[in-house]
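Below is a structure I'd like to ask you about.
Note that one protein chain of the assembly has been removed; the remaining protein chains are unaltered in position.
Chains: A, B and C, in written order; residue numbering restarts at 1 for each.
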Amino acid sequence: MSADAGGGRSRAAYPLILPTWAVLGVFFLLPLCVLFVISFAQRGTYGGLKPIEDLGAYVLSGKFLSHYARSLHPIYLQIFWRSIWMAVVTTIVCLLVSYPVAYYVAVVAPPRRRNLLLGLVVIPFWTSFLIRTYAWMFILRTEGLANRLLMASGLTSHPLELLYNDFSVLIGLVYGELPFMILPLYASLEKLDRSLLEASADLGAPARETFRRVTIPMTAPGIAAGIVLVFVPSLGQFIVSDLLGGAKTILAGNLVQNQFAVARNKPFGSAVAFELTAAVLLLLLGYAAYTRRRGEDVLL
Amino acid sequence: MTGRAARVVLGAAAALVICLGAPSCGERADSPPYPGPGEKRLNLYIWSEYLPQEVIDEFTRRTGIAVHYDLYDSNESVLEKLQSGVADYDLVVPSDYMVRILAYLKLLRPIDRARLPAFANLDPRFLNQDFDPGNRYSMPYVWGTTGYGYDRRRARGTPDSWAPLFDPANRGQILMLDDMRECFAVALKHLGHSLNSTDPKVLREAADLLKKQKPLVKTYNSGDYENILAAGDVWFAHGYNGQIAKVAAREPEKLGYVLPREGATIWMDSVCLPRGARNVESIYAFLNYVLDPEVDARIVNGISYASANVPARKFIKPEILNDPAVYPPDSALEKCEFIKDIGDATELMDEYWTEIKAQ
Amino acid sequence: MPNDVSVAIRGVTKRFGETAAVDRVSLDIRRGEFFSLLGPSGCGKTTLLRMIGGFETPTEGSIAIDGADMTDTPPYLRPVNMVFQHYALFPHLTVGENVAFGLRYRPMDGPARGRRVAEVLELLQLSGFEARRPDQLSGGQRQRVALARALALEPRVLLLDEPLGALDQKLRKEVQVQLKRLQRSLGITFVFVTHDQEEALTMSDRIAVMHRGRVEQAGDAARVFERPATEFVANFMGASNFFSGSVVEAPGGDVVLELSGGGRASVPLDGGPAPRAGEAVRFVVRPEKLDLRRRDLSERGVPSVAVTVEDRVYQGISTIWSVRDAAGGRFTVYEQNERPFEESSRWQPGARLFLCFHARDAVLLRAGGGGAS
Partner (left out) sequence: MRRRGALLRLHTAVVFAFLYAPIAILVLFSFNETSQTAVWRGFTFEWYRKLLSDEIILGTVRNSLIVGAAATVIATVLGTLAALAMGRYRFRGEGLTRNLLYLPIIIPEIVVGAALVTFFGVAGLRLSLVTVVIAHVVFSISYVAIVVRARLSGFDRSLEEAALDLGARPVQTFFRVTLPLILPGVVAGALLVFTISIDDYVITSFVAGVGATTLPLQIYSMLKVGVTPEVNAVSTLLLATTVVLILFAQRLQQPPPERSEG
């Protein structure tokens, strides 16, 4: 039993936590609050904000909610839907691709190789994200490497359109998020008690059954953590769809970015940003409920 | 981790921090970003590839003023930085419509013409524009047009209008600028309207045309489109004349630039002083320096964009001066318009643009 | 008295929120003795030990060590050291570094420190293990390193928090003997926390039995075993044969009782206040002090209770009998198997016998605790 386990609150925690509270309070929460307030204001003609003369009348007119109302317009709902769909597909592809890799590294590969293999998963991410994305453009473009290889090998006679479509965006998203799926899966597969697998085989379950009824349920926390870690950033992405998608589609992230950087409509951008945040929070609440029930959290 | 190893890692981390920290301290000592009184320094915020390094070096050599510059790739970045009120730039180079916005938002400081004797070098045709009557806040730096570059081997004949960008035969071979106003300008001009129309009906019409065009477009790109064109990935690339002129100059038999006869955007990037500009002496020294015909010519030769500097023309390389893509004939400019801020219609246009993109 | 008191605990209470983990405990632990705090888990023994070590501050009361008040003194300023339950060896340090850890905070030069480490390692037969790391040691070795680390500082009092709990049975017996020998040779006061009564009896000079934060009984090990003062202590010490009866008279040092199971018994009073006639009391007799006879021995002055055999467990050295009296009271009898097996197996379940004991082996129980001697 630890010294404080039974004890009440300890004052000793405050000197440790206060600096973090201060930094996050001043430079994170406060700015977010400012932005939140802005999401209820109106855009000035030249960007910036329109001054509000009569706050009471403004609130009563309901205009302060106009950006949230606007975001419910079918165009924007379509964008949100698309973003969610892309994030879902990215997450599923990442999961399907990562699970065998994590399984191989955690269970099949010789133990002394594991750290090396894990290192290899992470190393590509020590290069600039932008450069990596650009490298994909380089590979996928019409006269790029992939097409040259395909044509040289005689698989196709004319170049394929590999870039500037959903396929290339998906490649970019999956590429960027893959380690965030592999690592938590590895963490939970590595903890998996092999005797369970043997027990299942011993009880006569065929390998596929063992995998479905023992391995998957036992690694569910890792799967859940990976899903959260991949889904959340995919939802807010905008550079990938700009560069690899040829800016031909708009995802929620692009919408926010456009409002801030191009359309200069900070209030609308803020409103969409907070909606996006709310969606992510909802997902996390679900995740929190899941881990509470499961009593195991790979994330924290 | 072993105790010894732990100490070594800590030590290494500390050493790393010290090594990395040292230059920062060193830098602060000899070249602070915010100079004290008497220090000669100039902070520039300028488009990327807009000022050849040798021109900067020459300025520092002549005046002893250290130039520090950061680059941007959109007018909105300038607005964002100046609006924050906390960026320390002495000079920015926004485009026409942005000059008007910055001036309206009182983010600029008037130019003292008395300290700019060389202002007279500028072609009066480019002065006193709508976006800054009397050039109170801006001094023309370079100007150009937004047309399109094309692959001569792929185009039928010699194109002279916007039509190829809407021709289904060119499906998947068209690149458009990833810029709402420029794309609408193409559609509006092609439909015979002013590119500054605010009529919702006209805007709707243009939006529908752009929507119809979208399946033909391979990508929207405002960055390195000239390279994509040069690499043969597209046949037609909507873009600014200078950037296309640069690659066309390398392979003139392969690439060309079109300033469509329906008219197009003419734009001008001007030098402005942010309200908070502090190194006033340096600013005027620099402005007079770039107004020098020889210096101006070096800039034009370096970036392939036209300047408004008349006496500079005799120092400009003939192949640039005579390139209609860079210095178009006056007749071609007749139907060209500056982009103006369309005020509240921006929101409508933005909504249409989102609609096009989300399609 | 104060001169030979090593740890003086005065009215110490420790509350965590509403519950009192330690409740008004007063104890004197004598210099150089092996003192055990014995009790089931959650009885407060570890909390009391941690208060002596300085890891917890009493809510009320005071703790003095060698006459100096230490109630609010932090652990690093106390002349006591502790052997933790799971040893708490620093995994990132070698055995030598672990043992030298505390010496760094003593005014001592490097060579002297080295000598001291070597000396202590020698004492605990750990020479040659200096460069090993804790995870390269066996359980017994780790336990000795923990001991060496604490002893290196020559504490006035050594606190041991169930230090044998992680060892296997056989090793445990060995270490018990070694520990006791070590304590004797060093003459340091040992305060030992355990939930194992046998372990406590093997090693301790004196024992305090704790229950629900209170000391039920404290005294010489043998006395606590032989003459438990409360029902809880009796139970915990494995003496679960409770007899009840009503007082007939209390002449001199004895009490004459009418047993509820039938028969009379004269039970020693043990110096407590004499109960009044007619009062209901309980007493206990340890199982090995009970005897089963075919005949009623009351006439010879041996208390005898009529019982029926319920069960019998043959254990080799001994046989355990379960019997029941007329009132339904259950008793356990340990019988040494001195007689040939065939003979001892003559009683089958259902046999009607008499439960006999010597009056001097009966221990009168008092309500509540606090039987400090």
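Please note the rule applied: contacts are C-beta pairs under 8 Å (C-beta built on N, C-alpha and C of every residue); 3 or more make two chains touch, one makes a residue touch a chain.
These numbers were taken from a predicted model, which means no experiment stands behind them.
Contacts of the undisplayed chain with the visible chains, over the whole complex, involve A, B, C. Mapped onto chain A, contacts with the missing chain fall at residues 2-4, 7-14, 16-17, 19-21, 23-24, 27-32, 34-35, 38, 97-98, 100-101, 103-105, 108, 115, 117, 119-121, 123-132, 134-136, 138-139, 141, 143-145, 175, 178, 207, 232, 235-236, 238-239, 243, 253, 256-257, 260, 266, 269-270, 273-274, 276-277, 280-281, 284, 299-300. Even with one chain removed from view, chain C keeps its contact list with that chain: residues 53-55, 74-76, 80-82, 84-86, 88-92, 101-102, 104-106, 133, 135-136, 149-150, 153.
Although one chain is not shown, part of chain B still touches it, namely residues 1-3, 5-6, 8-10, 12-13, 16-17, 20-21, 23-24, 27, 33-34, 43, 45, 48-49, 53, 68, 70-73, 77, 80-81, 83-89, 222-224, 226-227, 230-231.
In this text, only the chains that are shown with their structure count from here on.
Spacing of chain A relative to chain C, judged by their CA centroids, is 59 angstrom. Separation between the centroids of chain B and chain C, computed from CA atoms only, is 88 Å. Annotation for chain B: no residues touch 2 or more other chains.
Counting partner chains per residue, chain C shows two or more touched chains at no residue at all.
Contact residues of chain B toward chain A in the complex are 74, 76-77, 79-80, 83, 101, 104-105, 172, 178, 180, 214, 217-221, 228, 231-233, 341, 343-344, 346-347, 350-351, 354-355, 357-358. By the touch criterion given at the top, residues 43, 45-48, 73, 75-76, 78-79, 82, 141-143, 161, 163-164, 242, 246-250, 254-255, 258, 260-265 of chain A touch chain B in their complex.
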